[in-house]
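Attaching a single structure in structure tokens format; questions to follow.
Missing here: one protein chain of the complex. Every other protein chain is in place.
The chains carry the letters A, B and C, assigned in the order they are written, with residues numbered from 1 in each.
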Amino acid sequence: MAKINPAFGKELNKYGAVNFNACYNCGNCTAVCSLSTEDVSFPREMVRLSALGLEDDIKASLKPWECYYCGECSTHCPQEANPGELMMSIRRYLTAKYDWTGLSGLLYKSLPLSLAAFILTFAGVIAFAFSVGFELDKMLKFGHLFEGIAIGTIGLVILMPNIARMWYFTILKPKVKVPFMKYVKSTSELFVHMFTQKRALGCDDNQFRWLEHFILVIGYLSMLFTTVALDWFGTTNLFVIILGYVMSAIVFVVTVDFVSSRMKKNKEVSKHSQPSDIFFVVWLFLMGLTAFMVRLFIDLDILEMNKWLYIFHLTVLVQWALIIVPFGKWTHFLYRSFAMYFAKLKE
Amino acid sequence: MEVEIGKTAKYLREKLGGIPEQAKKNLKEFNAIKRKMLDALKEEDLTVKQMSEKIDMPTHEVLYYLMSLVKYGFVKTGEVDDMDEYYTYKLNK
Amino acid sequence: MEKKPKKIGVYICHCGGNISDYVDVEKVRQSVEGEDIVFIAKTTMFACSDANQRDMVEDIKANELDGVIVASCSPKLHQLTFRNVSIRADLNKYTYVHANIREQASWAHSDNKMGATEKAIHLVKAAIAKSRYAEALETNKIKATKAVAVIGAGVAGIKAAISLAEKDTEVILIEKEPFVGGRVAQWDSLSTTTESGKDMVKRLYNELLKHDNITIMTNSEVIENKGSVGNISLKVRKTPRFIKASACHPDDLKRAIEVCPVEVPDEFNFRLNNRKAIYKNYPSEYPQIPVIDIKHCTRCGECEKVCKAVNFSEKEEILEINVGSVLMATGFDSYTPEYGEFGYATSENVITLPQFKRLIDTQFDKLVYNGKQIKNIAYIYCVGSRQTEGENTYCSRNCCTSTIHAAVTAKGKFADINNYHFNRGLRTYGKQEILYADSLRQGDIYLQSYEDGLPTVATEGKKTIVKINDILTNGREIEVEADLVVLVIGMVPRSDNSTIGSLFKIPKGRDKFYNEVHMKLRPVETVIDGITIAGACQGPKNITESINSALSAATKSYSILSKGELETDPLVATIDPEKCTWCGACEAACPFDAILKVENGKKVVAEINNSVCKGCGMCAPVCEPDAVNLIACSSKEIMSMIDALV
Partner (left out) sequence: MEKESSIPNGTNSNSPLGVGDSNPIKNITYDALVIGAGIAGGEVALNLANTGYKVLLLDKELSVGGKMIMLSKVFPTLDCAACITTPKVSEISRHPNITIFTGSEVSNIKKLSDNEFTAKVTKHPRYVRVEDCTACQLCEKACPVNVRDQYQFGLIGRKAAFIPFSICSPKAAAIDIDNCTLCGACEKVCPTNCIDFTQETEIMNLHVKTVVVATGFDTFDAKKMPRYGYGQYKNVITALQMERELAPTRPFNTILRPGDGKVPDKIAYVLCVGSRDASVGNPICSQICCMYSIKQAQLLMGALPMADVTIYYINIRSFGKGFEEFYQQAKGMGVNFVKGKIGRISEKESGNLILRYEDINEGKLQEAEHDMVILSTGVLPNTGIEKFFESQTLTLDPFNFVGQSDALASPAKTSIEGVFVAGTATGPMDIPDSILSAGAASSEAISYLINQQN
């Protein structure tokens, strides 16, 4: 027995859903979607659940994560109901629901709040820089320390519990019985998807986008590893230095293309971009670019004269680590992979 | 200009200064295909598929020309195969 | 008797495979070409085609044929076509004989080709036998009255009346109710226009008034019908209004309504409220004179005291009118749900769509029903239409659109309402699809079932719960707690169709609506010559469709009468006064009241009224002394046909 909640649509609209009520349930979206299968059919089911406002069913579903938003469903929707954008909005909604702090939801729904958070973190960085008297060494040292601590803390305090909540919504609450050994055996699925996003390859005409994305993920993870584990800014190892250059260059070059397509809104995927999508790519771009320049300035030995550059980089880093990673779009990276893993468990 | 009844095509041909190239080409092509098909059917009765292999032409075009030849009385439809799927076509003698 | 042997031509039609797929037409041709009177026997792909008709004319002229036979489809379809061929070939059209080898042979025996061919041969031989005796006959010419009675003053009737009047035709517009406008007058908001139903009726009524060749009769009913096309005489009973139009000031009339102590349920508002015994349905209603509902009036005299126009001495009148044609535009009834059908009459939260439409028309700001503010509305579609159990198997055509229009209007007018549509597959055909899309975009929710899983309505305390296994959500059971349940009731034939319809002997279809002769060839004519049908009395229609059919019917009625003269078939019964003993059996058997009892000087005998007789033959077999003879179906012809058949 299910009860309808027509008010739910308004909630979803805040996460960016557009006109999905127009759906007359022809199923064309599911039929044109190249990722849809007999066992896992979407997006119409999600459109229907959203129109009826059956929230529990949406929360229990992993289907939103199975979609890689090629946009075919929206292009061919006879009612112009934007099923693709709805899937995207549900992902934002789910991200907010998985997040125990509730901050994700607030940031997604309110642009002023997001901006306030960015300003606050910026003020914090300035305050810190002031407190150490704008000494570059101290700032660099702290920056490096911050990276390690942030990764650990956010991972343990925010992301792990959120994954646990996702598991609760999608496996435990719907009473899916999974033998323990299956959890172990299926872990490979988790990592394969996390690092390759190979599922997106199934999207039609999407090979280039997948490749771009793949390079970006590898570049980003390597940059993270290079700066955090190999202390790129502090190292003298030539190999590490070059590695850092390459990786950060990859990140900002690839993101340029992402940003420009978001700006042009020419593809179905980017027609309805939300601020959170733009923050994500722009900050990624800034991360790559500022990291590259900081290291370049170090090598040219002119960073001392251009401390503002490092402060800028640190600001971007802090905002990235404290806003975008735990509460913003970054989490897709995790939830998608876990969704694949959980889907395997459900099989 | 006086034109003789029954010979007006000549008049138009002269007026236009010839025959449209496309029409000429099309007629030549049709005549060639017609000859090929009728020759093939002289040897044996054929289905569309067999004809397609024999004269190296896509099946949909074979069907189009073959049915046109049936319409014009050169070819006639024969028996259908055991599966009730494909008809054979033969010369209409 | 016979001077020289007849020469006839026989044409056997393939009907493009309809016949030739089952009947070996060539064999039929061969087996009849040797018959003595058959001069030509041919087969043809389409006998009715222009080319073949041309051939027939040439054959007849070149070979001086005396008659032709076409063996093809039902004579209903093409007898007329080939009679006209005969005329063009300078033959008398009654020498033409039709053989039906499609419906009677190929279609009826599609499983037995041999048998179908055999039967076709017999049928053609029977036609040849008839042709042997078929005589040239003259059509009867009668003068036609250039006047049309339009029955029903809904939008279809009004529009037909205007259209006829514009064509210099006298019109008598007869309306049973005291006011004109029919159903459309009951609606404020109409789909696809900003004009209200009432304004549309007002506009049309004002147009009616411009024509002085239109007589409007309200409160009037046809009670008798005599004669036939060209000369129809009708008796109309006119119930008085009991109010003299000229004598009174409108304010006094208003007071009269105020003081009336009687209250009866207001049918105009679908019994949502009460009205007085002296009433008008709405202020601008036409004619602009109130009426006294004499059935409910207690004759207390209160109204007389305040208004001089009230006049209880007015008497019922019976008027006789003569017209050449009758245009039926009597409209439809709304389906009345069974007791308890989706909670109808058992739950106080359940109303019908017409009631709901009146409700939203009459309320402002807040939607309140039974003192309760309405938030969630459940519409249940196809109530009384597309029934799997029940008589109404047809789709009522415009209820989907009508409901969505009401839902959109309600949502636009009242804040915070939710519309839930429990449908069986939306049928917003054509441009109406846009309305459906609008309703979806504004957030209406549609839940669908099939015929075998209809929604249920249950009352739990004060709540009304509607449940459905929604096929759009993988068949899941979904429930809605509704403040108001709106039953989308379909259109059904009017309950008084059996009285007025049988007065004119209009046949009804499977759906019990009036039936046209042929949906595509003659869509507004009935088998009764001179009687046309328009609007929803023929089947569910929306306003535009009703008007189209009304104008078509007007064109037909007009073209029948425009020449002032009519030809009628000479195929009628005749009475041999020598043999007739007047037993009255024929009179009783005649469905058209064409038989009169007359005294011819010597004795009492039956006589046929030629303009009424349809030549149906009902009288012939009941006549014991065998005094009835049917022209063109003489015993000689029939017996020879039987001989050929057996």
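Side notes on the structure shown:
The definition used in the following text is that a residue touches a chain if its C-beta (ideal position, glycine included) is under 8 Å from a C-beta of that chain, and two chains touch if they have at least 3 such contacts.
On a predicted model such as this, the values are computed, not experimentally measured, just so you know.
Although one chain is omitted from the display, it touches the following shown chains in the full assembly: A, B, C.
Of the options C:232, C:277 or C:524, the residue whose C-beta touches the omitted chain is C:524. In the complete assembly, the contact with the undisplayed chain comes from C:475, out of C:475, C:507 or C:584. In the full complex, chain B touches the hidden chain at residues 1-3, 5-13, 16, 19-20, 22-24, 26-27, 30-31, 34, 47-49, 52, 59-60, 62-68, 70-72, 77, 80, 84-87. By the touch criterion stated above, the residues of chain C touching the omitted chain are 14-18, 45-46, 48-51, 53, 73, 77-78, 81, 88, 155, 159, 163, 166-168, 190, 192-193, 195, 200, 203-204, 386, 393-395, 397, 425-434, 437, 471-475, 509-511, 513, 519-521, 523-524, 538-540, 543-545, 547-556, 558-559, 562.
Touching the omitted chain from chain A are residues 24-33, 36-39, 41, 44-45, 75-80.
The rule is simple: only the chains that are shown with their structure count from here on.
The innermost chain, defined by the distance from its C-alpha mean to the mean of all protein C-alpha atoms, is C. Looking at contact counts per chain pair, the maximum sits at A-C. Note on chain placement: the centre of chain A and the centre of chain B lie 64 Å apart, centres being C-alpha means.
For the pair chain A and chain C, the distance between mean C-alpha positions equals 66 Å. Taken residue by residue, chain C touches two or more other chains at no position, since every residue touches fewer.
Chain A contributes residues 1-4, 6, 9, 19, 21-25, 45, 48-49, 51-52, 54, 79 to its touches with chain C in the complex. Residues of chain C that touch chain A in their complex: 418, 420, 426, 436-437, 440-446, 448, 472-474, 476-481.
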